[in-house]
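Only one protein chain is missing; all other protein chains are in place.
After this line comes chain A, so read on.
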Amino acid sequence: MTTGPGPRRARRAEDRGRRGDRPTDRRFPIRAFGLRTRLMLAFLLVAAVSAGTTAALTYREARTALLKTAQDTAVSSFRDHVQQTAFALPVREEGIEEVLRDLARKGKPRPWVVFAEYGSLRASSGENPVSTVITPELRAAARANPRGSFERVVKDGVPYLTIAMPTVFRTSPDSLLPSGLVLYAVMRMTDEQVNVDALLVAARDGALPGLAVALIPGLIAARSVLRPVRDLRRAARSLGSGRLDTRIPVRGSDELADLASTFNESTGQLERSVRELREAEERARRFASDVSHELRTPLAGMLAVTEVLDEDADGLDADTARAVRLVSAETGKLAVLVEDLMEISRFDARAAELNVDEVDVGEAVRKTLQKRHWTDDRVRAELPGGIRARLDPRRFDVVIANLVGNALKHGGAPVTVTLRTEARSPGTTVLITEVTDGGPGIRPEALPHVFDRFYKADAARTRSAGSGLGLAITLENVKLHGGTISAGNRPGGGAVFTVDIPLHAEEAGG
């Protein structure tokens, strides 16, 4: 039984706070899909799309132009060369290969294989009289319409340009007649492929540095967004730790700046409200303190008068004597209440001072009990000698007297006061004072409130001898010593109050 409900509650609240803080600590530096990553990805995506599209369009245009030039050159050069050739009709098989080889040599931009088709005659400048590359579609087009045409064919990964050139001959100066002879040229486009591949490499090499460059504005944008957010987080944390005058610098006029100014306004309003609350509380305290002060002087006079009246009460008739004694007793209680109120006001105003002195704790407790005449067997004391501590003797006296008095009043005899020391964490020793009673104990629902001001554990007993401030003053005194106090029930029945005060002085003996 070392901690009470009060401190435990406080610690739980602290834990909550710490648990709540932890995720915010991690939020910024490491986050797989944090703002920074997302902004960078967005920039990269935009850059990739634009660079890729530009590169692709450029590449396509360049490739089309390159291929078009090659094709047009090939088709017109093939037509020119064919036009310089003479054929007999019908075309004879002998000698035609010679003609075709001659045509093949003149190929432009580079040599091609020339095929001829006439009737059932098939001949070529190469080894096979019939090409495997020329498609039926090209043949059909050349047969159907006496016009030159070409087709690009990819066979086994090699691109070929195939040109079909139907021939006509002149029957009169302005009449042409299809001769039935169709010449084909087949040209490998390896050089064009090399050029197109080079274009592709160039487009890719142009796009990749673009992506790298896009990272820089991405980083800048991420920074410009993240900095206000970081400021906001820092400010919110500072606000949470009680610095209500925290403000954020408002930069620019964007949404984040709006957020910052809204935050500043809210903080300002919060600060104002808190200040008003504090002032109201301060006024209330000062009022209580003033009232007690003002009451003290007339009460002193009244106490002197009631003492005299008390002495003379025996000479009065019975009714009057009873009335006089009642007035006297109530005046005494009022005086105690006023004293306690003034004491608690001093604590509230943080005006209470600790006048420490090195004392023998056992001796101090014994003196306290003697002063209150609690020397009969109602109060037992287990006081080991030689425990010395640096304490304020007056305040320690108040603590012991309040606890024992409270135990006698609300618990029951026998009341036991025990003293001992205990080593807690390395280097700190704690003086533990326990006051137990033989009463029924404290009801569990009352336990959290026993140190509250004017709290009555027993609702029926609204009028008691105490001021209702005794345990509150005890708590304040213990706190002033840097200690803790807790209330509980013993397993065997009876309340137990435990006071832990750090022991600053070394033990003299034992």
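Observations
We adopt the following convention: contacts are C-beta pairs under 8 Å (C-beta built on N, C-alpha and C of every residue); 3 or more make two chains touch, one makes a residue touch a chain; residues count from 1.
Here is the rule we use: contacts and distances are computed from a predicted model.
Taking the options "Carbohydrate ABC transporter permease", "DNA-binding response OmpR family regulator", "Lipoprotein" or "5'-Nucleotidase C-terminal domain-containing protein" in turn, only "Lipoprotein" matches the UniProt protein name of the chain that is not displayed.
Considering A:Leu67, A:Leu256, A:Val450 or A:Ala472, the position touching the chain not shown turns out to be A:Leu67 (whole complex).
For the chain left out of this panel, the touching residue among A:Leu39, A:Ala104 or A:Met165 is A:Met165.
Remark: the omitted chain is touched by one listed residue; of A:Phe87, A:Phe115, A:Phe263 or A:Phe451 this is A:Phe87. Residues 45, 48-49, 52-53, 55-56, 59-60, 63, 67, 71-72, 75-76, 78-79, 82-83, 85-93, 118-121, 135, 137-138, 141, 143-154, 159, 163, 165-172, 174-181, 183, 189, 192-193, 196-197, 200 of chain A touch the missing chain (whole complex, contact as defined above).
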